[in-house]
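Structure first, commentary second.
Rest of the complex left out; these chains stay put.
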Amino acid sequence: MSELNYKKIDVLSLSLDGFEGPIDLLLSLVRDHKIDLTKLSILTLAEQYLVFLDKIIKKDIDIAAEYLVMGAWLAFLKSKLLLPDDNEEESMTSEEMSELLEFQIKRLEGMQKVSKLLFKRPILGKHFFKKGNPEIFGVNQKNQYNTSLYDLIKTYGEIIAFNNNKSITIADTQLYSVEDALNTLKSFFKHSKDWKDLLDFIPNNLRNKLERKSVLASHFVASLELVKEGSLKLRQDNLNGNILLHPKIN
Amino acid sequence: MKKLNEKKNENYDFVLKQKIVEALIFSSSDPVPYDELLKRIIDKNILNEILENLEKKYSSSGVNLYVINDTYAFRTSLDVSEFLNIEKIVPKPLSRAATETLAIIAYHQPITRSEIENIRGVSLSRGTLDVLLELQWVRPGHRKSTPGNPLTWKTTNLFLDYFNLKNIKDLPGIEDLKNSGLLDKNKVIFNDQSVD
């Protein structure tokens, strides 16, 4: 592989975003270097891919597995191409591997070509048109509905997904339950007849923010519950002021 | 020679214009006003001749050119409409409930009514199964040998026919749904809120 080829690779923007998988990347390497697919040098191509991959890895560790698998496969192919084939019992010869790679690239190229050809065809609703005001014949009852197979299976997928969601189990959390808060408040006001700040119920040793919030929230909800029951009074003297709790004495 | 060529061109032009008018009336969702056609053809005489031609051409067809208040439309001819029992039916999708029920029967058949209700989480209203029965997409199957011997439901050949399935097994399975993106949990939570 010449110096020149290495330089060209640098020109390629180092990103995998534009590629639809490793074969697509190989195909664009072929195109970038204007290599004739019929006279493809597999060794050159493999080297370029590996160089490219190497640079990508340095920039972005998050590389899709399929690029790495292809890289490993190409590295293996490269070693086979460079070393003479002495072990004939191996499952695949280097020629077979090269042929396969070439085939995959050509096939993808073929598919990309025809997918473009397809959309260059006359298109319904753009170049030719259907009957604008269709009439429907009543004998044919089933035409009343235009439910499609897609509607059917999509609906089923939604039912299944919904049912799966229903049976979600929530992992244990460190959150403080309203029930616990109710117990705390009740037992506290059994003995105390004074006004008490809601914030005082939050233990000082809570480092986790979420945990603090949950203790506060559950105590607030619990206090509302007790107000509703008629056993507690709440007071807030000004906006954003502290919330004070007081037992209601019957 | 020149004249002949001109004549030929004129004729070609006329034929093309006639095709345009024909295609316009055919593809329009509403009857096409004369003025709309004139915008394309420009020459009134030519347009009139074209419309006369078309009326003649279609007069003995299964479809006629109708003129209603200076608007033009192709409609099924009266000769055949009596055989075809034409109704103006606007195709509509099945109700959500009916589609869900149909899908559940298709995937779980034979299935009893209460099993359907279990999966959907709501009770089955009367009309839902009736719609499917009327369409002949579902039919009663065996009775189940559980207490009460409930009736089971399954899909019909007409159902397979309508959805162009050779076999009920050809319905995509849950794995297929997942892989094709049709079983996306997050999507569903939002879908559920939207109005279908």
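We call the chains A and B, going by the order they appear; numbering starts again at 1 in every chain.
What we mean here is this: a residue touches a chain if its C-beta (ideal position, glycine included) is under 8 Å from a C-beta of that chain, and two chains touch if they have at least 3 such contacts.
As the structure is a computational prediction, the values presented were derived from the model and not from experiment.
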item	value
Complete complex composition as a label formula, though a single copy of each is shown	A x1, B x2
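Throughout what follows, only the chains that are shown with their structure count from here on.
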item	value
Between chain A and chain B, centroid-to-centroid distance (C-alpha), Å	36
Of all residues in chain B, those that touch chain A in their complex	23, 26-31, 73-76, 84-89, 91-94, 96, 99-100, 102-104, 106-107, 119-121, 135, 158, 162-165, 171-172, 174, 177, 182-185, 187-189, 191-192
Residue numbers on chain A that touch chain B, as the complex places them	129-133, 135-139, 141-149, 151-166
